[in-house]
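Every protein chain but one is kept in place in this view of the complex.
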Amino acid sequence: MSEPSSKVATTVYVPRDSTAISLGADEVAAAIAAEAQRRGLGVRIVRTSSRGLFWLEPLVEVAGAEVQGAGGARLGYGPVTPADVPGLFEAGFHRGGAHALALGKVEAIPFLARQERLTFARAGITDPVSLSDYEAHGGLRGLRRALGMAPAAVVEEVVASGLRGRGGAGFPTGIKWRTVAAAQAPRKYVVVNADEGDSGTYSDRMVMEGDPFVLLEGMAIAGWATGASYGYIYLRSEYPDAKRVLEEALAVLRKTGWYGTNIQGSGFAFDAEVRVGAGAYICGEETALLESLEGKRGMIRYKPPLPAIKGLFGLPTVVNNVVSLASVPIVLDRGGKYHADYGMGRSRGTLPIQLAGNVKRAGLVEKAFGVTLRTLIEDYGGGTRSGRPVRAVQVGGPLGAYFDQSLLDLPLDYEALAQHKGMVGHGGIVVFDDTVDMAEQARYAMEFCAVESCGKCTPCRIGSTRGEELIRRIIAGQDVAANHRQLLALCDVMEHASLCALGGMAPWPVLSALKYFPGDFGLPASKEPAHVV
Amino acid sequence: MWSELRRLRDDVDYGTPPRDGAPVSLTVDGVPVTVPAGSSVMLAATSCRKSVPKLCATDTLEAFGSCRVCLVEIEGRRGFPAACTTPVEAGMVVRTQSPRLQELRKGVMELYLSDFPASEVPGGWSELHEVMAATGVTTSPYPTGQNHLDAPVDESNPYFLFDPAKCIVCSRCVRACEEVQGTFALTVAGRGFQSKIVASQGERFLDSECVSCGACVQACPTHSLVEKSLFEGGYHRAQPPQA
Partner (left out) sequence: MLAIPAPRRKCHAVAPCFPARRARPERVASDPSRSLSSPFPEPGRHDLDPFPPLKRDSVLPRGAGRRGAPSLAPAEAAKVAEILVRHADLPGNLLPILHDVQHALGWVPAGAIGQIAKAIGRSRAEVHGVVTFYHDFRQEPPGRHVLKVCQAESCQACGSRELTAHVERTLGCQLGSTSPDGAVTVEPVYCLGNCATSPAVQLDGRLHGRVTTAKIDALLQQARSQS
C-alpha cells in the first residue's frame, strides 16, 4: 500500500525502476533502512515505480503525518547517493526538513506539473505489484466496464478514441481490433510488442516495470473485445527487470481471479505469459516478432496476409505496442471521447515522449500531441547536459531523421514530422550537442542497419553494408563526389525496394544528415540531395 | 478451371505455385489475363507472356519475397510491390516495365553483383545471367568491400558442389529441402550480410542430413549449387579474362 499507515510516522518511497537502480537506488534504500534502524526511527520504505524525472534519480520521497509543510503531498529529495543518507537524517528529511537535495512537493516540480499524464498517471506513485494500490488509483475500472459491454461495443469505443499505435507505425488501434474481432478461428491471440529497441526510448520499460497491471488490464480488454484468449508479451532480453516485475504481476492477477478462467465470474477466460527475445532489433517488426515467438529465425513475413487474420501460428492475432495497450484501460474507463479530446488533427490522445541523450533534464514527458520539439528540449529538458549548444536532434529512433536547429519549432505530430521526412516513432528524442560528427552518425545508421538486418532482402542485407562502406570512404575523403552520388542511388533503392521498414527507413537518418549537415561529410553546403522532399 | 490449369506449360516457370480459385481478370501491361484467385501477380504476368524478372521465386516453392527484383507498379497503390507476393485482384492494372522499375531493378542487381565473382559473369547461363541480360546489368559500381568471394567450395558430395561465392542467399535451396523434399537439411546460418547457406550445423554436405535428392541443385538460380557432371576436368572458379 502506498498510503502511509497510521502506525508508522513516515513512509519513504524509493523507486525500484531499473534506471533508478542503475544509479544506486537499491543501495540508497538499504542505507536508509540501516540508518533508520541505527537511529531507532519508525520509517517504512516502499519501493515504487519511477516518476520518470531521471536527472533526479535516485529520487527519494517522503510522506506521512510527521512530514511538515506538505499538506499530505509527497516531498522529494534527489539525486540521493548512499553517502548522502546520514546527512539527510541529520537534516530531518523524514520530517520534510531542509537539505541541499530537497525538491519540495514532487508534483509541483514544473517538469512534472506541466504534463498530461493519462497512461502514466500512476508513475512514481504506486507499488508496481500491489493490486490494491492499483485499484485505489483507478485501476481495473476499464476492464470492469468492458466486461459489462458487448465486445463489439468495446472495439467501437477504442475506434472513437482515435488511439493510434504507439510503437511507431501509428496504425489506428481500433481498426486493427475490428479486423481481428471479425476473423473466424478456433483461437486468437493478443501479442504485446515489448521489443523496445529504439535508442532514446524507455516508455515501454517504464510501464512494464512501473505499472504492469495497466498493460495486463489493456491486454485483457483486447482479448475480450477481439475474442482472443491468450496473450504473449514478447520482451527484449535487454530488460531483465521488466521480466521479473511482469511475472510477479501476472502471479498476482491469477491469484486474485483477474486472469485465468472465468474472470470475475464473467465467463471470460484470458491468461498470458512473457517470452524473451534474444538480441534482434528486427524482432520489433511485427511479422519477425511472430516468427520469433514461433521459435524460428526472426525473418520478415510479407503482407498480405495481415497478422490480424493470419498471425501467430497462423491464427488471428492482435499485435500492439506496450503503450498502446496501456492506454486502453483509460479509454474504457473515461470513454473514447475523453481520450480523443486531447491532441490535434489526426493525432489524438497523449504521447509519452522520452527525452534522452545529451539533455540536462532527461525523462518522461506525457503530453497531448502538438507540443513543439523546442519546448520539449529547451523548456522541459533544459538544453544539453554538457551545457554546449544543441546541434542535432534525432526523433523517433535509429530510423528517424536528424533535425537541426531550424526544425525544432515543428510540433510533435505524425503528419507534421512526416512532411519533413521525420517520424514520431515511439516518441524518443535524442539530443546531441555541437561535438557531434553527423557524418559519423550517418555511418552508424548504416552500420546499425547492417548489424540488425535479418538478411532476407537484398537492398537491406547488402545495401546496408555497402552504405556503411560508402560513407566511410566519403569521411576519408576518397572519391567524395562519386561515392556521394552512389550513396544517394543506394538510398533510393533501399527506400523503395526493401521488404520492411528497417531497410526502407535506414536512409532517412543518412539523407537528413547529408541535407542538414553537409559540411561534416566534406560536401559543399548548397548541395541538396536530388530526391529528398 | 481444370482445362485452364492444364494450359500451364511444363517448361515455363510461373514463379509461384498454381492455385485453385474463382477466375480473376486483370491486365498486365495492357494485356488482359485471367487466373485463379489466390494466384500471384507474377503468375498472371507470366501467363500472358509479360514475365517479370525474378530470382528467389520459382513455381515449385511458395513465394518468399526476398530478391526484390520482381517489383512492379500497380495502379492505385503506392510503392513498388513484389509481383511474387502480391495476390491478384479483379480489375488490377499492373505495369511490369517503367523507367523507375528499371532503375530499382538495376539498383538491386548492382548490389548482388557487388558480392559476386566478376569472372563468373561472362558466358554463364544460369537464371541470374538471364536476369542480368533482362536488366542490362553486368557490373557493380560499388568499390570493393566486404564479400564472400573467398568462401571455400564444398565438393564433398559426389554429384554436386556448392560454391558459396556465387550464392545470393535467395534461400531457394533451403525452401526446396523443406517444401519439396521434406528433409530440412539446409538452413541459413547467421543473419544480415553474414547470412550463409549451410548444411545441418555447418558441416560438409556429405556429412549432413542431406540425402542427395538434388532438389536444391535444381532450385539454385546462380549455379552456386551445381551438378559436378557439367564440368570436365573438375570445378574451378573462372579466372578473370587475361587483359
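Things to note:
Each chain carries a letter (A and B) given by its place in the written order, and its residues are counted from 1.
Keep this in mind: contacts are C-beta pairs under 8 Å (C-beta built on N, C-alpha and C of every residue); 3 or more make two chains touch, one makes a residue touch a chain.
From a predicted model like this one, the values you see are computed outputs, not experimental measurements.
Shown as candidates are A:Pro352, A:Gly428, A:Gly467 or A:Pro518; the residue that touches the absent chain is A:Gly428. Residue-wise, the contact with the chain that is not shown comes from A:Gly197, picked out of A:Gly197, A:Gly218 or A:Gly311. Considering A:Phe111, A:Trp177, A:Tyr239 or A:Phe270, the position touching the chain not shown turns out to be A:Tyr239 (whole complex). Taking the complete complex into account, residues 18-19, 21-23, 52, 54-55, 57, 196-202, 204-205, 237-241, 275-281, 292-298, 313-314, 354-358, 362-363, 385, 394, 398, 428, 430-433, 436, 441, 444, 448, 451-452, 454 of subunit A touch the chain not shown. By the touch criterion stated above, the residues of subunit B touching the omitted chain are 2, 5-6, 8, 10-13, 17-20, 58-60, 122-127, 157-159, 178-191, 198-203, 206-215, 217-218, 221, 223, 226-233, 238.
Everything below uses one rule, namely that only the chains that are shown with their structure count from here on.
The distance from the centre of subunit A to the centre of subunit B, with each centre set as the mean of the Cα atoms, comes to 40 Å. Residues 280, 297, 302, 304, 450-459, 461-466, 469-470, 473, 479, 483, 486, 489-490, 492-493, 496-499 of subunit A are the ones that touch subunit B when the two sit in their complex.
Within the complex formed with subunit A, the subunit B residues making contact are 63-69, 71, 79-80, 82, 85, 87, 103-104, 107-108, 111-112, 114-115, 141-143, 145-146, 168-169, 171, 188, 190-195.
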